[in-house]
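Left out: one protein chain. Kept in place: all the others.
Up next, chain A:
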Amino acid sequence: MEAFTTHTGVGVPLRRSNVDTDQIIPAVYLKRVTRSGFEDGLFAAWRSDEHFILNQEPFKTGSVLVAGPDFGTGSSREHAVWALKDYGFRVVVSSRFADIFRGNSAKQGLVAAQCSQSDVELLWKLLESEPGTPVTVDLTDKTVRAKDLVAPFEIDDYTRWRLLEGLDDIALTLRHEAEISGFEGNRQTWLPTTDPLQAV
């Protein structure tokens, strides 16, 4: 995973709450078996409306999305994170994220920066009155900065460390192989097993 320390880009004000993952990427785009190229599905229904924010200059090239509360609710589809990243977003700012979306973001190096709703409102006003204002998201001091505005954000320390270091979760877990095997040796015998096949 690519490490993240700081990022500066065009902020996009998305004045919507409850942006569920079906809106971020509709199910019809989930049929692919590859891991890239999901940018065409991002907000597909909303983007068909020419007035949608991502169809406006200079927001088209945005990389910091500033959204309402309860961002990423609903389906667990990691495709929502892939679509945001493939489009060019590096950060989503919201006052509340759905748990699964937050976890998926952390795995993919998309920063889910949790700000207060009042700071989100200030960012919205600034980005709407001065479109194209660059927004800097600094993971080292956990702040979102735009012009004079400095908004602290929350992200858990472990995720922050992993993002700063660009570390892969699976490799980290496999360092504990002995403990996993030890745990497996003590599992109850009645626990169910499936009927696996012979792997080819």
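By definition in this document, contacts are C-beta pairs under 8 Å (C-beta built on N, C-alpha and C of every residue); 3 or more make two chains touch, one makes a residue touch a chain; residues count from 1.
Quick note on the criterion: contacts and distances are computed from a predicted model.
A.B. asks: From the list "Putative ABC transport system permease protein", "3-isopropylmalate dehydratase large subunit", "Fumarate reductase iron-sulfur subunit" or "Sugar ABC transporter substrate-binding protein", give the UniProt name belonging to the chain omitted from this structure.
C.D. replies: Matching the unshown chain against "Putative ABC transport system permease protein", "3-isopropylmalate dehydratase large subunit", "Fumarate reductase iron-sulfur subunit" or "Sugar ABC transporter substrate-binding protein" yields "3-isopropylmalate dehydratase large subunit".
A.B. asks: Any idea which of A:Gly9, A:Gly74 or A:Gly88 touches the chain not displayed?
C.D. replies: Missing-chain contact among the listed residues: A:Gly74.
A.B. asks: So which bits of chain A touch the chain we can't see?
C.D. replies: 15-18, 20, 22-23, 26-28, 30-35, 45, 68-70, 73-79, 81, 96-100, 103-104, 107-108, 156-158, 161, 169-170, 172-174, 176, 179-180, 183-184, 187-200
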